[in-house]
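Here it is, the structure in full.
Every protein chain except one is present and positioned as in the full complex.
Right after this comes subunit A.
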Amino acid sequence: MEKTFHIPTVAEMAAKGERPDLLFWVGCAGSFDERAQRITKSVCKILQHVGVKYAVLGTEENCTGDPAKRAGNEFLFQMQALMNIEVLNGYEITKIVTACPHCFNTIKNEYPNLGGNFEVIHHTQLIQSLITEGKLKPADGNEFRGKRITYHDPCYLGRANEVYEAPRQVLEVLDADLVELKRCRSNGLCCGAGGAQMFKEPEPGKKEVNVERMEDVIESQATIVAAACPFCMTMLRDGVKAKDKEKQIEILDIAEITVRANNM
């Protein structure tokens, strides 16, 4: 993706004596995973488009420690957390948006009692509020009109933090043919990546979790699956490949859908 705009870092702003109103926490997947980088860029485009004074931490960002904590390594988690909190507090950050539900959950729920008190929102919540404020409006002839779209609830956004409506409301304005998966909202089925599963081979079983999930998608006859988590994105894409449905089913993050629908 060619770079058409400048993405500011907090350090760069601080050098000019400025502070961002909103910190975009990119996360490890958003920084390093090629597919997730496109989601990151989409979030930046949206922030740029609506004129929010935002910045990223760049090389000063570290993993939140979520995979360490869920894998049982509390030491490593707290090391990461305390380092990040020091950086964030150093820059006097008060409000954070992130496109990763795992980062969202950790910073929102597990940082406060370690001294990190920030207002944290997920990018789907930000987009939803921008739509409500009238700052984002899908183009009339947007490419998603009439398309059969479903939404996969990320566990750490849905069940873990009960954010079910914001991502759905973002999709509702598209004038698309929205369909729910058989297992959705609080009954949503995991993509299989959580709890550090992303970083290990699955235990012996009869099926992969993402394949089980893809069967729900196929049953829904959706042609686009809206995702809201970079790890779900990886798992769902692997699921599509495993089912040989790459031509029929596309996985897109809510941020990417928003960018395309608004012709940014």
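By definition in this document, a residue touches a chain if its C-beta (ideal position, glycine included) is under 8 Å from a C-beta of that chain, and two chains touch if they have at least 3 such contacts; residues count from 1.
Simple rule for what comes next: contacts and distances are computed from a predicted model.
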**Message:** Can you work out the missing subunit's protein name as recorded in UniProt? Choose among "Fe-S oxidoreductase", "ABC transporter permease", "Putative Zn-dependent protease" or "Dioxygenase".
**Reply:** "Fe-S oxidoreductase"
**Prompt:** Which of A:Pro20, A:Pro138, A:Pro167 or A:Gly194 touches the chain that is not shown?
**Reply:** A:Gly194
**Complete:** Even though one chain is not shown, subunit A touches it at residues 1, 3, 7, 9, 26, 28, 30-32, 37, 40-41, 56, 58-59, 61-63, 65, 67-83, 105, 108-110, 113-114, 155-156, 159-162, 186-190, 192-209, 211-212
